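What you see is the complex with one protein chain gone and the rest in place.
This part shows chain A:
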Amino acid sequence: MRVEVDQPKCVASGQCVLLAPAVFDQDDDGIVTLLDADPGPEHHADVRESAAICPAAAIRLVEK
């Protein structure tokens, strides 16, 4: 799985950081940053849930 984030779209809800803190973080303005663009299988469920919950459609998953 490859994860992409679209920072201009992010509205800093923080939900992805709560769900998958090993994969997502926030910069000084609260905007999403990626800690791991190619997370291991143990994170896949949380990452998928983050993409589904993101209010701004700022998280994109490319399943390999």
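The criterion applied here is as follows: a contact is a pair of C-beta atoms (placed from the backbone, for glycine too) under 8 Å apart; a residue touches a chain by one contact, two chains touch by 3 or more; residues count from 1.
In this text, contacts and distances are computed from a predicted model.
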{"item": "Per UniProt, the name of the complex member that is left out, chosen from \"Quinoprotein dehydrogenase-associated SoxYZ-like carrier\", \"Amino acid ABC transporter permease\", \"Cytochrome P450\" or \"Sarcosine oxidase subunit beta\"", "value": "\"Cytochrome P450\""}
{"item": "Chain A residues that touch the omitted chain in the full complex", "value": "11-15, 17-19, 26, 28-31, 49, 52-53, 55-57"}
